[in-house]
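Taken from a larger complex, these chains appear in their original positions, while the remainder are omitted.
Chain IDs A and B follow the sequence of writing; residue 1 opens each chain.
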Amino acid sequence: MKSQAVPFNWAQWTALPESEKVKYLTVEGRVYDVLFSQQFNRALLDHLYVLTNRIRLISKTREGADWLSTLLSTKKAMLYFIQPSTRTFLSFWSACAVLGIRVVDVRSTETSSEVKGESSDDTLRTFSSYFDLLITRHPEQGYAERASFILGKTRRPIPVINAGSGKDQHPTQALLDIFTLRRSFEPTGGLRDKTIMMVGDLRRGRTVRSLCYLLANFEDIRIVFCSPKAYGMGEDIKQFLTRHKVAWSETDRFEASIPDADAIYMTRLQDEHDVAGETHAYDVSQFSFRPEHLKILKPSAVLMHPLPRRTEIDEEVDRDPRAMYWRQVRNGMWTRVALIAHLFGVDRRILDK
Amino acid sequence: MKSQAVPFNWAQWTALPESEKVKYLTVEGRVYDVLFSQQFNRALLDHLYVLTNRIRLISKTREGADWLSTLLSTKKAMLYFIQPSTRTFLSFWSACAVLGIRVVDVRSTETSSEVKGESSDDTLRTFSSYFDLLITRHPEQGYAERASFILGKTRRPIPVINAGSGKDQHPTQALLDIFTLRRSFEPTGGLRDKTIMMVGDLRRGRTVRSLCYLLANFEDIRIVFCSPKAYGMGEDIKQFLTRHKVAWSETDRFEASIPDADAIYMTRLQDEHDVAGETHAYDVSQFSFRPEHLKILKPSAVLMHPLPRRTEIDEEVDRDPRAMYWRQVRNGMWTRVALIAHLFGVDRRILDK
């Protein structure tokens, strides 16, 4: 957050609706902290989409890759990943590497000064003393937001990117999902008039919530929530979609719904959030994509998954060209390169290249 | 230590007074290993002070920062931090990054070959085979000194920087404290004729001991040791100061002593060194700086702390311009850049820039 930007205390801040918070997370028309998906309006999504494609293109030549790696070569980033997540960690690490940013990580609190009884606020101030960017995944609910708030109260704030805290949103995952959807649908007229089915433990899934917020920026799409009744999408999201005139429906019949979908977004059972026994109810097999389903899947459709997966998608399916989840992984890296380039204001130079 | 430099065995070496050791830690007039504060005389402190300010200035422009990052871009450093300390670790990491040094770290012995029963001497020789610099914090008393000694016996020694071992000194912390004091006192005639009060667990505090050694290089200063009687500064330091004609006194009345101080150096209770129950005696509240103390603090005074802090300084105090501890953190990075630049002999080029 911009230095001394916020006239509120923490209690007042958290009471604000996301839509109110957005302007404090923006400095001179560009995103400063990346905390939740509602920060990304259509104009910004379009900008990042073009930027990401441009970066991928430039990086294909040795000369281009060299040039990209000079853009932010004097910047230093801290990857503060207290909640384990190899994939997201490596994706951000690689994105920083592409731009020449030097990265250090703290991947366990043991190595942290907190053992000497330091407050986590002081730990944050220490980070902002040495680094130009903080990318964090933390078990504590709302950690990234608090980090942004705390640093905003100091004379030396730095941008904070939420790589997933507690059961929060996971905004950069949503960005890469949107990118993948748009790229996949380019031959078929883009996102407009498409049916996107989200499947699995929607109640506790972080990525599907964030994705819904972004999808509200696009016209004429239909969202189908497919899950066991007890694992349906939260009311808040459904109301949000209704407010934004996004058509949505619910079903617990996966197989029967496959033929209508233009995109199927599979997710895993979030049983790390379980309270004992809870998930007996959930029959994973009923919400898994099996090889035979390829026959009833539209030829133009795409199959996505945020990963890591368990058995929701049979590995045999990977070979089908409609399986997009490994491309999502690569897209995630490029999307994060674009986002960081935007944060530091080198996006213009990239587009002009 | 310079290759095969020392004519003594370990027992003989450790028997030498620090003042004797210094010459073996110096090669062609420049520091080779950084083990303890007594290595830094007034001339060297002045040199590092000018160098540090120069580096901060150069780094302010993108062009300058780029230039700095080329100076040692083919060097490799090992950060061997077996004793956790995020702040010091990140400070050295950042300092290396500023100079373009590539850094790898070992932050836990689990990942070390020692599990296969390798002697720590062989581990050191391995480090010196791959790296150009060893920066270490280790629970073992005198580890950095032993590392320097062991490597000095080999054909391929490398510089060793003591980032704090056991209850040893913490020389680079003392360097940054001196730098902060001098910078803070520039408007008011420098360190000469100033009263510096050190507060807290002086008996076990590493930083205050190192700082005392460096302060002996300056004229007409007064040191006030403020602590509970049972936690007073060690006799060795007090005798050292007396030998060097530094005026010092002791008190256990913190609040009453605030008005006379030009600098107050707060430290925390070092209870990780406790033997059971010991610290009942210590009433932290009596040796804490509270917001109301700002009223009785000289307008020109500075308030310092090596961090991490607990409750010795109320967070409300942070906003006061006399609160220097967050600037200390930044100064620490710049001081370490200067020190490493000196070790590798690029300080001349920086001053000529």
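By definition in this document, a contact is a pair of C-beta atoms (placed from the backbone, for glycine too) under 8 Å apart; a residue touches a chain by one contact, two chains touch by 3 or more.
No experiment lies behind these values; they were computed from the predicted model shown.
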item	value
Full count of same-sequence chains in the assembly - 2 placed in this view	3
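The rule we apply is simple: only the chains that are shown with their structure count from here on.
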item	value
Residue numbers on subunit A that touch subunit B, as the complex places them	73-74, 76, 78, 102, 104, 106, 110-113, 115-119, 121-123, 125-127, 129-131, 154-156
Parts of subunit B lying in touch with subunit A, wherever the complex brings them together	62, 65-66, 69, 81, 84-87, 89-91, 93-94, 97, 107-108, 268, 272, 307-310, 315, 326, 329-330, 333
